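Heads up, one of the protein chains got dropped from this complex, but the rest are sitting where they should.
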Amino acid sequence: MSVTFKALENILEHYPPSSEHLISALQDVQAKFNYLPPEAMTAVCDHLGVPLSRGWAVATFYKAFSLEPKGEHDVAVCLGTACHVRGAANVYEKFRRDLGIAGPEGTTRDLKFSLRQVRCLGCCSMAPVAQVDEEIHGNLSQRKAGHLLRMYRKR
Amino acid sequence: MKTESKIGIFLCECGGKISNRIDLPQVSELLRYEPWEHLGTYPYPCLAPGLEAMRQEVQAKGLNRILVGGCSSRVMKKKFTKALAPVGVEKHQVEMINLKDHVAAVHEATPQELARKAVALIAGGMASLRLLEPYEPVSLPFEGPALILGGGVSGFAAARELARHGLESAVFSKALAPERVLEELHWTFPGCRIFCADLADFLREVFTSPLVKIVPDQPIEYIIGGVGDYHVGLRQPDNTVTEVNGAAIIVALDREFGPADIDYIGGGERVCDLLDLEAQLVAGDIKPGKVVFWVNSPEHGQAAQQLAAVAAWRDSLLMVRENPQVKPMVVYPANITLPLSGADLVEARAHDIGLMSYAPEVHPVVQSGYLSFVSPGDNLEHEVEWDTLVVPGAPGDPAAKAQELLRWLPIYQENGGRLQKSHIKFWPDQVPDESLFFTGSSGGLCDLNEVLQQGKKAARGVLHIREKALQGKLVSPVVVHVDKDLCQGCGLCTEICPCGGIEHVKPGSGPVPREVDSHLCSGGGTCAATCPYEAVKILNNTAQQLEARIKAMMARMQENESLGFVCGWGGLASAEQAAVKGVTYPSGIYLVHVNCLGSLDPFILSMAFLNGVKGIMLAGCTPKHSCHYHYGVDHCWYRVNAMKKLLSLAGLERRRISIGYVEVNEPESFVRMAESHLETLDKLPPLPQDDKTRAKLWAIHATMHRPRVRWVLGTSLRRPAEKEFPGSQFNAVDADETMIEVLKEEFLAARVLKALTDQTLNPPGIARALEEPVKNIAPLLTDMAHEGRISLKGWEGGYPVYALGKK
Amino acid sequence: MITFTINGQEVQGQDGWTILEVARWHGIDIPTLCHYEAVEPYGACRLCVVEVDDGKRSRVVISCMYPIRSGIQVKTDSPRVANVRRWIVQLLLDESPGAPKIQELAKAFRVTPSRFKKEGVEFACHLCGLCIRACQEVVGVQALTFGNRGVLKEVTAPYHQRSTDCIRCGTCLYVCPTGAMEQLFPQVSAP
Partner (left out) sequence: MQITSIDDLQKAKGVGLAQLYPDKPKILVGMATCGLAAGAQKVYDFLSKKAQDAHWGGVVEKTGCIGFCYKEPLVDAILPGQPRVTYEQVTPEIAGALWEELAAGKIPEKQVMARIDVDDMILNGGPRKFYKGKLKGFLAKTPRYEDLDFFKLQRHIAMRNCGFIDPDNLLHYIARGGYFALYNALTAMTPDEVIAAVTTAGLRGRGGGGFPTGVKWASCRKAKGWPKYVLCNADEGDPGAYMDRSLIEGDPHSILEGMLIGAYAIGSSEGYIYVRAEYPLAVKTLQRAIFAAREAGLLGQNILGTGFSFDIKLNLGGGAFVCGESTALMASIEGKPGEPRAKYVHTVDKGLWDRPSNLNNVETWANVPVIIAKGADWYRDTGTEGSKGTKIFSLVGQVKNVGLVEVPMGVSIKDLVMEVGGGVPENREFKAIQIGGPSGGCIPKEHWGLPIDFDSLWDAGAIMGSGGMIVMDNSTCMVDVAKFFLDFLIDESCGKCIPCRLGLKRMREILEEFSAGKGSLEDLEELQSLSEAVKDGSLCALGGSAPNPVLTTLRYFRDEYEAHILQGKCPAAVCKDLITYSINPELCNGCTACVNECPQGAITGTKKEPHTLNASLCIKCGACFEVCKFGAVAVA
């Protein structure tokens, strides 16, 4: 998805030039491109009349934003309390090992998967849970986590 | 509007930071007989209780000049002006003397000694405040369209945005129809054909808008006027000049690409550059087969390579969409990153577009039908097969296209080709709203989407100033004023003005006084310091104010003490930083803040010596790009140089004056400079105060006021040996010798004038007075009489007798 | 006029003044790190905490922001206040043992580096935000900003690059209480 003037304009024309729309506009950009490309960030800031430093601060403060391109599949593992007491930490480690991600979060080299932690998806009854793209997978174990990745790798 | 000045002095203890080091009661005592209305010492004038106390004093005593003896005006002045605005005190009526950083924190002398120094600085500030003449800002209109010059694509984006907000624009363009713009697109934006459909809609909107006027591009004859009212003269094919008027200017200039050098590959039908390829795309001529885009040419820089790689990827997409028989592949150096997301890679996989990186250390080799390169993944050499090999085009010289604009507007070409608007960087409240906008890829390689954004942003800037004008808030800050009675229209100020603020006159219209475009003017003051006729004045910060300040300071300085002129960005900032770091230096140097060393009129230097200063140090920013006023520090260099030459002519030590360069984050360098300067002075005697020396110093000072000398200083503002500076270069030694000649002559002439003060003399008499051979003086006297500076009063013993003034 | 007491001493002030301002006006010392007269108070370092008793309850507040109220009793050195300050100085000292201002405070509070002290860092930024606030409020530019959050929070320019908004005025350097800006300045200031 290339960042085009038109694509940005489609987003920006919904927002009057006022700084209160910064987060909403960046959310739209994130939704459209899956991350915040620098040129889009500049465009949003210019449009709303906020300095780039403000846009960047917001983008790095909130977890919803990513400044790096995301992988094809977004794996969000819940590490909320209910999931934690049911062993989510081990499941998360399993994902990390299998995806070969060095840091706490990240994207695989082939841009196939992005792995991140979330604090509670609100599906505590199925703990531990993970969300891949839009789908929630509950009652995970390390073994199931492995299956899950294999399944999405084939897609 | 002249009002009696009522000065209130507020001394700050700063929680002991000042009061522990400086004997503040003594300061008050020493200031007792100065003309103030209020004098008080406070624990923290800057905190709410202190500000309240200040406001009360202002109201009770009708104060209209405020002097705070506390800390840095850079940091604190805004708070004071904000707090005092409700009681009617304006920004320029507040003066801060930095007792903390210039005295208390940096010297090891006794509190009583420091009190004396503090008093000298405060007295200087008071003298300057007394000469302050408040001015009234003028409201400006905003009439006519925005003028969009340069023909870049971003201009259309600007016009569209303006039209959407109901503002007219005139776009100067070679292409008079959208189709023409699209056909030519690849010359400026290779790889952006994929956006043509979007751009076509876009352009149609512009070309059909009733608010947009497309003006056929013609050579620009002149650009004059100021914000809200610009005039552009266009030379028509029939050689007449027509004028287009507008309220604001947007310059949209794109960098063109030229053909790549593909001779070393071999050329032929199968090898081409991106521009050729896209010309084929326009013609609908897409050959099936393997197309390999080889991103080479590291000599154009990584940004260009990255742009080329993205262009190749976009052209690949375009081709496979048109013709699935095409099998494209992009081969790019591994040291650039392709800004492609997961979704792009999915698309690449879906269309079978190859993306391969090569190790840039080993240059790929072209074979017939193959390209071999080393993969950074396995260090093995790989081969890809090609039917068509495509390499990027070469970015051209952006200035070539823009010559006529560069002549009239403050746009410069950087090393390496990039065009840039004057790189002045100030506090936003020190400069008015931007009223001249520069967009397009000639300001930095980028793709189509980015320049369209730039155009939109520029349009928003124009809308912003229109908005202000509509509200009556577009005011002229009037920072520089040209006295029309004194101005001779020589144009020197225009030439050296870094901000483009001093306007050109219409060519061929003769010596017309200059106008100042207050919205471009930054108040840097290099123009004022240069003006041969002293017709240019920086309001609220006149040379006369500075003169008064220095005189007042000198009256309290001791004979072995020195003045330090520091610019606000380098010298002053680093000196204050030294205080922050707790580095100390001897107290014998008294700092005087000037905007830029370039704004320091040469006569100030001579005046200081005339008043008996032992030595002068000047600390500015590092020359070239560090100077905030473009080449201000280089202007100053010549003045210092002239001063040295004059000192030497007067038989005094050149070492008494020295200039140095320091950055804000180098406080240690500043301290070393100051120490070294004072050590040098320590080895010298105080400035002799005998009549002969004083007469010579008077002559030096008179020389610095001479239009001829000032003209020479103005025209030789660059260091002859350095090639980076724009304009004509001349032989360094020749130039210097010319200057020495002028200075010698004028110095001597000034001495003659001094000798003739209150008496008439014949040439031998003058020669005796000046201790010069008669033969050196006689021709000069004839010239001077001819110019009317002296006159012949009669004859005596076969010699003419001269007196001051005309006959 | 609002009348209240600081450490038993009766003092007066106007609506909107803070405890710190009144205390300083009366020469009562309260240590601060992130406070600077030129910019709005921010409340990050918490070193200026005092205990305020309003007759109903006693709580620890920061004097640089707490607006004075009639009848409150302010204690600038109660045990609760001392505990907060001691820990703040301890934590800061372990973060940047080399900064002179911190060493001064450590000496005053008799704090020595603990086993958790950071190795190899002498002048760490404490994220007091003075540089950022000065850049914005005093200079009027917004070249500097906070990035990220929590333990990863940092002072920098967007994308960790030299800021094109920066005017290289050095105000950030001037207000920095730890000297950390000296390291950062060449990386973020205008090219």
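Letters A, B and C mark the chains as written, and numbering starts fresh at 1 in each.
Here, a residue touches a chain if its C-beta (ideal position, glycine included) is under 8 Å from a C-beta of that chain, and two chains touch if they have at least 3 such contacts.
These numbers were taken from a predicted model, which means no experiment stands behind them.
Within the whole complex, touches from the chain that is not shown fall on A, C.
Within the whole complex, the absent chain has one touching residue among A:Ala7, A:Ala43 or A:Val58, and that is A:Val58.
Residue in contact with the omitted chain (choice from A:Ala40, A:Ile101, A:Leu121 or A:Leu149): A:Leu121. Residue positions on chain A in contact with the hidden chain: 19-24, 26-27, 48, 50, 54, 57-58, 61-65, 79-87, 90, 93-94, 97, 118-127, 129, 136, 138, 141-143, in rising order. Annotation for chain C: contacts to the undisplayed chain at residues 42-47, 49, 60-62, 65-67, 80, 83-84, 86-88, 91-92, 94-95, 116, 126-127, 129, 146, 148-153.
Everything below uses one rule, namely that only the chains that are shown with their structure count from here on.
Most remote chain with respect to chain A, judged by CA-atom centres, is B. For the pair chain A and chain C, the distance between mean C-alpha positions equals 34 Å. Annotation for chain C: residues touching 2 or more other chains are 141. For chain B, no residue reaches two or more other chains under the stated contact definition. Residue ranges of chain C in contact with chain B, taken from their complex: 13-14, 16-18, 20-22, 24-25, 27, 29, 36-38, 100, 134, 137-141, 166-171, 173-176, 179, 182, 185-186, 189-191.
Per the touch definition, chain C reaches chain A in the complex via residues 141-149, 157-159, 163, 165.
In the complex of the two chains, the chain B residues touching chain A come out as 157, 194-195, 198, 202, 314, 339-346, 448-450, 452-453, 456-457, 460.
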